[in-house]
Structures are given as structure tokens and as C-alpha cells.
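Worksheet: the structure to be examined is printed underneath.
For this view, one protein chain was removed and the others were kept in their places.
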Amino acid sequence: MRLFISIFMIYLGFQLLSANAVEDFSVIDKPNDNGGAIVVSWKEMVAETEKNFFYQIMIAEQEDGPFYPLEKMAYPLKGKGFEVKGYNKEGEESTLVVPNKTYFVKMKVLNGDKSETTVSESEIISVTTKGNFFAFNKLNSFLILIFLTVVIMCFIVYAQRNPHKLFVRRIAGLDAMEDALGRATEMGRSALFVHGLRSVSEIPTIAAINILGKIAKKIAEFDATLRVSNWDPIVQQVSQETVKEAHIEAGRPDTYKSENIFFAAGDQFSYAAAVEGIMVREKPATIFYFGYFYAESLLLSETGAHTGAIQIAGSDAFTQIPFFITTCDYTLIGEELYAASAYLSREPKLLGGLKGQDVGKMAIILILILGTLFTTLGWQGFSKLFWPS
Amino acid sequence: MNFLKKTLPLILAFVSGWLAITLEYIPHQNSEATMASLTKGLIIIGAITAFMGIYGLFSLHYLKIKRRSEGWGYSTLVIAGFMIMTAFGIYNNGAFMFQPQVEAGGISWIYEYIFNPCQATMFSILAFFIASAAYRTFRAKSLEAGILLVAAIIVMFGKVPIAGLVSEHIPEVAQWLLDYPNMAVKRAIFFGVALGGISTALRIIFGIERSYLGGE
Amino acid sequence: MGMQMKFDLKKLFNLDRRIIYLLIFLSILIPFLVEFDLPIKANKDVKNIFNKIEDVAKNKGHQGSILLSFDFDNASKAELEPMARSLLAHAFKNNLRVIAMGHWPNGVELAKSILNDLAREFKKEYGEDWVYLGYRPGVSILIINMGKDFKSAFQTDAFGKNTKELAATKNIKTINDIDYVISLSAGSGGIEDWVVYGRSKYHFELGGACTAVMAADFYPFLQSGQLNGLIGGLAGAAQYETLLGRPAEAVSGMRPQSIAHIVLIFFILFGNFCYLIDRFYLSKRS
Partner (left out) sequence: MSNIDTTTIATSKKSDFLVFAIFFSIIIIVNAILLGSGHLKWGLEGVGIMMGAAFTISLYSFLYKDNPLFKMAEHFYVGVATAYLIIVTWYSVILTDVIYAFRDLTKAPFSSSVFWQMVAIILPTLIGLLVYTRIIPRFAWMSKITFSIIIGFGSGLAIPNLINAYILEQAKPSMTALWTSAGGFEWNAIIVFIGVISTLIYFFFSLEHKGAVGATAKVGIWFLMVSFGASFGFTVMARFSLLIERVNFLFHDWIPLIK
């Protein structure tokens, strides 16, 4: 009798299995969301015969129905984490899952043939949706935010107190600047400083003006001539102030001439044409391009190269940098421009920001090296800490 | 008064900055709804401030004309272009400006036959400039410039179909160059751009960077 | 000899720019007049976009919709208009719904004329098969708004019609209800913003079509999957036209493009060859 029963049970179990009972069926409120989704999971089915079945999730607002069917899913399918965000009631377009509401979910297995008879059905599980107050799946991003905020702000505060204690490496283009100015003095020719086409409040222009101050001071010491071309009247005014101050600092206020900081033209190509005219006529020994440049960079640096001048450029306009590299003797690339400006001006917000970003970069380098190392050794756990949500 | 002029904008920048950050990490439905209405509000603010462009344009060119300063004649053309286009905009093919925009009409014509050729031509001029610079100045003055030029030539040649006539491998080499070494550098630059952007944003939120507010 | 050579080179390089301008103009015009065939082979990034549209069509049919964001204006229409036309033709041919919009105010009229053209060609009905939502300011803010509440971002289309009443937009609650988003981008306010504020936040499928100037910058997005495909420059447009079997401006533009590139490469090589000889003689003399 016992044997009979157990054989019967095995037979029943086999029947159930082949009838595709839904196993490990679970329904939960989606975590880390606005309460607008339900996550349905069930055991993934792998058997060959199950190709002929459809799986269908049914959802209801009351326990006794009516149950609204979702789209039929054919084998093969993923049984993990199927998200339900809405369903269609009869005669209505679509209804969204809303927060703070209880839903009743079950799952059906349907025959794959035309009859679509129900083969088996899971139990009904109820779930109440709710919105969450913190996205734990974004915890890594949040911690990085806190880390960067603390590091950058600390460095800025530190730089305000000790602007000269923070170390910034030498930048090749800056070293070359002095030689180039010396050369201009020896040859008895002028130097030309060309501003980029951005307004005075923007970072590349601010950086350019900081560098201009340094150049002007050297020029005043060498007693040479510096011409500065501008396209914006406000940039022109600020540049005049900067150069004047540099002359005073160098103890040569008498050699400052405001007409050397001139307005060339207000629009892109006319600006290029006007500055080119100066290059051809005056043949400056050294030409500097600092700031944000657009397509005019090509016209300017080509003419400059032809007059035989030493050219030094610095720009964060990545599309123009290739042209500067092939036409100029030295080019400050991207962030090097900001670094040069922070290095020369020692302005706390620039210097602190630069150092803070450096710490960020160091952290990224370390994470990448460790992540690559561990992954190569076959352990992904470390790199998974930094995966996006 | 000093509070209103100097401190209030900094407080507002701080509050709205942290509000945006906080909302990003709260997935709750009320946070989502707040974000939706705030962003919608900012779209409207953005649209309304766009008209400030007229003031900028007019104050610059009106002064030039009034003072008869150099090139003032060109300024009259700017204003003429503006007036003609605006007139068509208000007229709206007879429906006037309080009805939805009517298709075709003067605006489309000016757009297609004046605006379009001007804009398209301005940037195509650069093809000539690049050719001239390529002939006269693009020199491998250093190892670095040399590497740059070689990579440029490979991409320039490998990306046009004529390379396929010479050898199938040239486009593949160009593609490899873009997919791996180029990609690696651009990724490193992305890290730098992100850190730079975050640093600037933090300086704005904490009121250290104030240049966007204009001169004091 | 060295001196003589150097002198000649100087002269050669001081060749009036205008002569070079003329040469480059001819290298564009002549290949237009002389017809010859070029083998155009689509690369994987272009194919990915093509296949994604085919997939949406296969799985969703007319209920499938793609969003085309016209983030460019006349300045780069030479490169992006052929792409826009091919993508639209592809979607219309497969009976997908097209929702168009744009982040660039100066591109509105251009987008309208391209959409009207293609809709007429494929006999598509406005509202049912396609809609044009027009321009809204804000870029990043607009994208975030579209992800939270699509109908608040676009209450009406570009012609003042309510988006709740248009068949193509009626069922779209957030941007996630759109099957595929493609940004046709010519600068800031384009692919980058779609990636940062859209795709990485809301996880919809995003494809990119961009000018060649920007193309090299987007390879990290391709490798990380933040972009599923990329059509870069006129060459990319020609590849898409070939895949679609609908050769147009981009394919015929490949002749002058190829020749002009070769002329330019010759210029660079010739210039550098002379530069090296010049340097060689200079060092020998000293």
C-alpha cells in the first residue's frame, strides 16, 4: 500500500512537472522605485518539451478578481525579475500600477496550441506597492558624490589659507614661454597674444587672462612689446587692467601702452582676417593663443607658422587642438590650460578645484587597476561595487 | 538691500542645487512629481529668458548706429534682417501670432533661401582653410605631431570607401584605431570632463564661483 | 644645391592660398561630373542601428514607435539630412510610428521639411503614423522631464495639436514607452545630453547619428553600450543608404569625398616630404 502510494505520488509529481506547474513563484514590490512597479519571479524552465507552452501573468485589484491578463510570453524566457508597470482592463487603454495599492497576482501556463487551455495555475500572491525614500541601488554614486564634495571643498578651503603650499607639476609649454619671450627681445620684435572667442565669465577666458598677466610681467621686465588682440570689448578692458598691473608689478608702469591691447574685430572670420593682417605686417617673434577657439584657429596658426614665429597655444577646445599641435611649437592640451592658470595665478578656487580633481583621478586610477586585477584573477566582487544602477 | 543683491542669489543657487541632487536619490512618487513640475517650470523660464536675446542684439547695434561707430552700416543690416523675419513671424500667414504657427509662408522662404545658404556656407569655407593648412603648415615637427599625422591619414583614408578599392584591411585598421586606442583616450578625457564638471558645479552651488552672475 | 633647394621650397610653400583653394574646389567638382562606382560597406556601428529598427518593426509592428531628435541645424545639414532621410524612410517602410522633436531651435523648419517630404513619399498620415513635437528649451531638463511625464514636456505638437489626442503619442506616458530613440546630433545639446540625462537614467535604447567632427568622441559610449550604434558623418550616411538599398545624396557624395581626402593626404605627405628634405640640408650645412 505504501509502495503504491509513493509510486502514485511520484507519478503525480511527474504529472505536475510535465504540466508545467509554476515553481518558486514570488511577487514583490519593486525596491528603490516610485511605487509604480511589481517584480514577478518564478523558476526558470529549461525542459525541451516546454516550448509548446505560454506563460501569462494575471493581475487583479481584488482578491476574487477580475484578473487582467498581461502579454503572453513564449519559451524561452527569463523567470527572474519580470517588471509589471501596467495592465489593460477590458475596454480601457491601459492602467498603470500605482503606489500604495494592493494587487493580487497569479501566473498561468497555457497550452501552446490553438485551444490555449490552462494547463496549470499558481497560487495568488498579494503585494502592496510603495514608494521608497532612498535609492539604495545608487548608493555607490551617492558615496562618490559625498567623497568628491568633501575632497574638492576641503582643498579649496585649504588653498584659501595656504595658496603657495599646494604643488602643481611643471608644464612644458609654460617653460617654453620664457625662452620664446627672450627670443622676441633679442630679435627686437614684438610678441602677440591672441584671445579666444569666449566671453569674460567663461573658464578658458579666465585662464587665458591669468596667463596673460604672467606673460605681460615678463615682457615688462625684458622691456619688449606685447600686442594683445581682442574680439570682445569687455575682455579687452580686463586685459588692459591685467597688463597694466603686470607693468606696475615689474616696476615699469611707464612702458605700459593701452593701445597695444586692441580690438581687432567682433566676428569670427573678420577677427581672424584682422589678426592675420597684423601677423603679416608686424612679423611678431612669438605668438600665443590662449582660450577657447573655434574654426578660426586654423587660419590664425597657419599664418603665424608662415611668418616664422614661435607659437604656443593653450585651449580646451578639443576639436581644435589637433590643428594647434600640427602648427604650433607647444600646445597646452585641455586641462593643462586650467592647470597652468591655477599654477600661475594661485587663485584658491582654481588651485583647490584642480587638486580636488587630482584626488578624484587618483581614485579612478586605483579603482581601475584593482578592478582589472581582481577581474583578471576571476573575482568580480570588487568591480561590482562600482557598477552603475 | 545688500542681502537681496549678493546673498540671496547665492542662497538660491545653494538651495536649488541641493534640491536637484536630493531629488535624484529619492525615488519616491512625490519626489518624482516634484522633479516633473520643477523641470517643466525651468523649461518655461528658459523660454521666457530667450527673448533677452533681442535686447542684447539691439543694445549692441543700436549704439553702433547711434554713435556712427565703425561698421555701423552693417548694424543696420542686422536690424533689417531681424525686423523682416519678425514681421513675417507676427503676420503668421494671416493668422497672426496668437494662433498656432501656419506652415509655409515668408518664414519658410527666408529660412530656406537665406538662412540656410548662409549657415551652410559659413562652415564649408573651412574645407578650403584645412586644405591650405595641410599643404603649407601641417608638419611633423616632433614625434608627437608625427604620430598625430599618421593616425589622421589612416582615418582620413580608411573612412572613405575608396580605401576599400586598395585593400580591405585599411578600413579595418582605421576602425581598430577608433575602437581601441582612440576610445581609451576619449574615456580618460570623459573621466576628466566629469571631474571638472563636478568641481565647477560644486563651486557654483557653494557660492565660490560667481562669474555667471555677472559683474558685481 | 641645398641653398637652391631651400629657396625653391620657400617659393613653393608661399604659393598663394587662393591657388590651393581652387585646386580643392576642382577636386570636389570634377568627381561629381565623372561617375564611377565605389564599394560601400557598412561597419558594425551603422548596422546595429539598422538592425535595431528592423527588430522593433518585427516585434511591435505598427505599435512600435521610434523617436528622432533633430538636434542640428543648417550648418551641418549636409551630413545629417541624408541620415535623417534614411532613418525616416526605414521607419516608414516598416510601418513604424515616428515621433520627431528637436533640441535646436534653428533646426525646426529643416526638420519639418524633411518630415513632410518623406511622409508624402510614403503616404503617411500625420498624427497616426508620425508627429512632430517641435522644439522646447532646456536640453537636459527637457530630457529629464520627458522621462518623468512625457505629456507635460510636450503638451502640444509643433502645430498646436494636443498630444493626448494624437494616435501616435496617446499611449506614451514616459520616454520608456518609446522603443528606440535616435539623436541626430551636431554639437552640444545632442547625443551627450541624451546619454547623460536620458539613457543612463531611464535605460531606454539609444542610437546616435552625428557629424564626423564629433564621431571620434563617442566611441566610449559605444563600448559601454550607452549608445547601441552610431552613424558618423557623410560616410556613415552613405553606409546606411546602402544598407537600406536607397542610395541618395550621401552615396553620390562619396566620390568627391574620397577624391578630396586623397588630395589632402597628398598635400600633407608632399609638405612633410619637403620639410624633411629641408631639415636634412639645413643640418648638413651646419
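Chains here go by letter, A, B and C, matching the order in which they are written, and residues are numbered from 1 within each.
One rule holds in what follows: contacts are C-beta pairs under 8 Å (C-beta built on N, C-alpha and C of every residue); 3 or more make two chains touch, one makes a residue touch a chain.
These numbers were taken from a predicted model, which means no experiment stands behind them.
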Among shown chains, those touching the left-out chain: A, B, C
Sole residue of C:38, C:216 or C:277 that reaches the chain not shown, by the stated touch rule: C:216
Residue among A:39, A:73, A:176 or A:273 that touches the chain left out of view: A:273
Residues from chain C at the interface with the omitted partner, ascending: 18, 21, 24-25, 28-29, 32-33, 75-79, 105-106, 108-109, 134-137, 140-141, 144, 155-156, 158, 160, 195-197, 199-201, 211-217, 220, 223-226, 232-235, 249, 253, 256-257, 260-261, 264
Chain A, residues in touch with the chain not shown (by the definition above): 138, 140-142, 144-145, 148, 167-170, 259, 262-265, 267, 269-270, 273-274, 277-278, 318-319, 321-323, 325-326, 333-336, 339, 354-355, 358, 361-362, 364-365, 367-369, 371-372, 375-376, 378, 383, 386-389
Absent chain, residues of chain B that touch it: 4-5, 8-10, 12-21, 24-25, 37-38, 40-55, 57, 69-71, 74-75, 77-86, 89, 97-98, 100-101, 107, 109-128, 130, 134, 144-145, 147-156, 159-160, 177-194, 197-198, 200-202, 204-205, 212-214
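Here is the rule we use: only the chains that are shown with their structure count from here on.
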Inter-chain pair with the most contacting C-beta pairs: B-C
Interchain centroid distance [CA atoms averaged], chain A/chain C, Å: 22
Multi-chain contact residues (two or more partners), chain A: 306, 318
Of all residues in chain C, the ones touching two or more other chains: 13, 217
Contacting residues of chain A [partner chain C, same complex]: 93-94, 96, 306, 318-319, 388
Chain C - residues contacting chain B, complex: 13, 15, 17, 20-21, 23-25, 28, 38-41, 43, 73-78, 106, 109-110, 112-113, 136-138, 141-142, 144-145, 148-149, 152-153, 156, 158-160, 212, 216-220, 222-223, 233, 235, 238, 254, 257-265, 267-272, 275-276
Touching residues (chain side chain B, partner chain A) in the complex: 21, 24-32, 122-123, 125-126, 129-130, 132-133, 136-139, 141, 144-145, 148-149, 152, 189, 191-192, 195-196, 198-200, 202-203, 206, 208-209, 211-212, 214
